[in-house]
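All protein chains but one are shown at their positions in the complex.
A and B are the chain letters, set down in written order, and residue numbers restart from 1 in every chain.
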Amino acid sequence: MKITQVLKAVATAGALALFMASAAQAVTLNLGNGSEPGSIDPHKASGDWENRIVGELFEGLAAEDIHAQPIPGQAESWTISDDGLVYTFKIRADAKWSDGQPVVAQNWVDAFQRLFDPKTAADYAYLQYPIKNSAKIGSGEITDFSQLGVKAIDDKTLEITLESPTPYFIGALTHYTAYPIRKDIIEKFGDQWTQPENIVGNGPYKLVEWVPGSYLRGVKSDTYYGKDSLKIDEIKWDNTEDLTAALNRYRAGELDILTDFPADQYKFLQDNYPGQAHVAPFLGIYYYVLNQEKPPLDNVNIRKALSISVLRDVIGPDVLGTGELPAYGWVPPGTGNYEGEQYLPDWSKEPYDQRVEEAKKLMADAGYTPDKPLKLQLRYNTNENHQRIAVAIADMWKQIGVEVELFNAETAVHYDALRAGDFNVGRAGWLLDYDDASNTLDLLKSGVKQGDTMNWGNNYGRFSDPKYDALLDQASKELDLVKRAALLHEAEKLAMDQFAAIPIYWYVSKNVVSPKITGFEDNAKDINRVRWMSKSE
Amino acid sequence: MLGYALRRVLTAIPIVLLTITVCFFILRLAPGGPFDGERALPPDQLRNIRAYYHLDEPLVMQFFRYVAGVAQGNFGPSMVMKDFTVARLIGIGLPFTLMLGFTAFIVGTVAGLVAGAIAAVNQNRWPDYLLVFVVLIPIIIPNFLMANVVQLVFGVYLHWLPVGGYTPGAWLNLVLPVLILAMPHGARVARLTRGSMIEVLGTNYIRTARSKGLGARLILARHAIKPALIPVVSYLGPGLSYLLTGSLVVEQVFALPGIGKYFITAALNRDYGVVLGTTILYVFIILALNLIVDVVYAWLDPKVRFR
Partner (left out) sequence: MAGITGKDATLTAYADALAAAPKGRSLTQDALRRLSRNKAALVSIFVLAALVLFALAGPYFLPWTYDKIDWSAIRKPPDWVKGHYFGTDQNGRDMLARTLQGTQMSLLVATVATVVSVVIGIIYGAIAGYFGGKIDAVMMRFVDIMYALPYILFVIILVVIFGRSPVLLFVGIGCLEWLTMARIVRGQTLSIKQREFVEAARAGGAGPFAIIFRHVVPNLTGPVVIYATLTVPEIILTESFLSYLGLGVQEPQTSLGTLISFGAPVAEALPWMLFTPAAFLVVMLVCLSYIGDGLRDALDPKDR
């Protein structure tokens, strides 16, 4: 990148900004977007704050409706073969890129090949691993990309073949890893292709300005097939890294929506801005990982004592103040493809005092009492909420004879330690990538041997039970959704009865929405596309 | 004097090299890397990413690759802001940071000089006591607290000023950030000015001037200000460099597009390229400011000679 290029880019951005400012009274949505996006390349993005931008600039075969359920997007319809392996998509005739070119099936072939290409190094490529041969291309085992299960039959017909039937596949296609790309644009501009002056998308909005640390701005795309139904002309995604400052900006009327707010302010908001703070169930679980590879937590009785002595009912309502519901199982309530009763262990119904007594007894049997306590290190990544929960739980464990040393570190150090198995108890959380029970259950699968190392994935505690693995394996081949759900339920019970981890609460989404905005519906994925919203002055 | 300046510029090169070396290796000592995020990447993926950024090479190789790149003006990519090169990030953020920093510098310095001079002339009377106490406030109250307070008061309660954000030309949005940045700077300038002014006003030549019957204002203007400025000037260099590089809180709280925050957030995120790039920039700024301060110093104080 030469300096002249930089200057040119800056000048273009500035000119565009001026142009935008002089445009007629446009309806602008000021969206407090959270962190600074690192990338809006669909293959490199990784956070929900990036999704909120990428998802307006691009659109996949399927898109999200107002409740974040999959609906036809760039594909107007699709058929699925009887064995559940071959999906054939019919792409809309009026689907166009923002430079006016038609959207064609080849755009997805290019996109998926790039996604799985080891050279792209896409963080989230594994989300699309249901596609045939994709994992092998990702690992470099197959170098001939034409073997990938994504084929363009003609310009407007795309065929995707899967490894095995995947009930949530259409849902996975709404994810940004499944968005189409323009290979010619990427080849022309290299890693600068996402800059506002270069980017070409196929979504309802197009990017006109990106000022790192401050905001991004998008305007209605003239080439989007549904442009006439868009009520918002312009989106400003504001950086709201500092949540307190963001709330101040909201209260002064500078922002219309906040996608997060400080939990401590919930009551204040309810009292002073009634109805504007939205707290809704969110598909995700907050839990403590227990390192089961080394003593003392390889002992299931100690794990049990730790888990049953956590009084979950006070965490959400009192310690956090936003009323998160207590978690005892492993799959968030409301997760898709999971018919059946929610897992609830018997001990969760016992009074807390009785649980503490039982835990004390378990600890005493293992040789630990309050006078001769078990010393454990509890690691969490630096964050006020994590800290409060850790402090509260350390106090709950004190009474059963556990002395907790709290240890917080920045995200990079924390997860480095978890991955290395260098901890006793560690904080973790999981937000579902797609609406399917297997997404959280996979977290407890045994490690896979790869070369001379074990790949434990996100199973930081290294829980390992061949029966559990077999159940998940069986479920992944089961076509009947009810039978599949039963297998998954069995797996959940198996792992939770062995206290494979300590679930603490189910996540909630926290938004603040101005009364001026309509079309913002709380949903379990916390995805709210601007195309459904409108704003009154 | 030109030779002196040239010599100073030349000695900057080893300093910059040393800084790059120290930073580069210390940074790699720290546990965790830029890709240790909330979610574990599959080993294949991690290997791909590390190869993409050449992190799989021996450290010394990476170091020479980096230095060679810098010598050609290539500061490499950002590993966290993946869509940006370090040069582009700095190219966008630096003009804003310079504008914000210099504005705060001028506002703070002028206000500080005036306040300090008023306090000194009124030594041990009520304006002095008041000013001495007032300028303590911004020095001892952490700026993140101060920023929240001014946002609430001027933005939320009074609706006088915008709370945050910035688009080119929206100068009203800069009032609060400049205020937060300028206050501690101005307070320090005021304290220094007061101290040295009192000292100068007590020296023999001022007494002489006074005994000759010169008016107080004339004495101040002709004899007192220049010598009183000497300790102030020696603070202005570090003060300005702090304004230019220490604006993390202000940028984050007010959502401003400067580069001050990268000094810190990049280190926390292990964004190696950005840490090194901004560090090099920082060293250059400090060296340049030191040079300017020395030149101004020599103009103010005839005793100083260039070596």
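Basically, a residue touches a chain if its C-beta (ideal position, glycine included) is under 8 Å from a C-beta of that chain, and two chains touch if they have at least 3 such contacts.
All of these numbers come straight from a predicted model, not from anything done at the bench.
Chemist: Touching the absent chain in the whole complex: find that residue among B:L192, B:V250 or B:L300.
Modeler: B:L192
Chemist: Just one of A:A392, A:M454, A:L494 or A:I527 touches the chain that is missing; which is it?
Modeler: A:A392
Chemist: Just name the one of A:S164, A:T369 or A:T382 that touches the chain not displayed here.
Modeler: If we include the chain that is not displayed, A:T382 is the one touching it.
Chemist: Which residue among A:L406, A:A420 or A:V448 touches the omitted chain?
Modeler: Only one listed residue reaches the unshown chain, and that is A:L406.
Chemist: Which residue, A:E76, A:D264, A:D465 or A:E490, contacts the hidden chain when the whole complex is considered?
Modeler: A:D264
Chemist: Over the whole complex, note the residues of subunit A touching the chain we left out.
Modeler: On the side of subunit A, residues 243-244, 262, 264-265, 267-268, 314, 318-321, 382-384, 387-388, 390-392, 394-395, 406-410, 413 touch the unshown chain.
Chemist: Touching the missing chain, which residues of subunit B?
Modeler: Within subunit B, the residues that touch the unshown chain are 15, 18-19, 22-23, 26-27, 29-32, 132, 136, 139-142, 144-145, 148-149, 152, 188, 191-192, 195-196, 199, 202, 231, 234-235, 238-239, 241-242, 245-246, 249, 263-264, 267-268, 275, 279, 282-283, 286-287, 290.
Quick note on the criterion: only the chains that are shown with their structure count from here on.
Chemist: Going by the contact rule at the top, pick out the subunit A residues touching subunit B in the complex.
Modeler: Interface residues on the subunit A side: 1-3, 6-7, 9-10, 13-14, 17-18, 21, 36, 38-41, 44, 46, 118-123, 125-126, 138-140, 191-192, 194-195, 211-215, 238-242, 244-246, 248-249, 251-252, 254, 410-417, 419, 429, 450, 453, 455-458, 460.
Chemist: Touching residues of subunit B toward subunit A in the complex: what are they?
Modeler: Per the stated touch rule, the residues are 30-34, 36-45, 48-49, 51-52, 73-74, 77-78, 80-85, 87-89, 91-93, 95, 147-148, 151-152, 155-156, 159, 162-169, 251-259, 261, 268-270.
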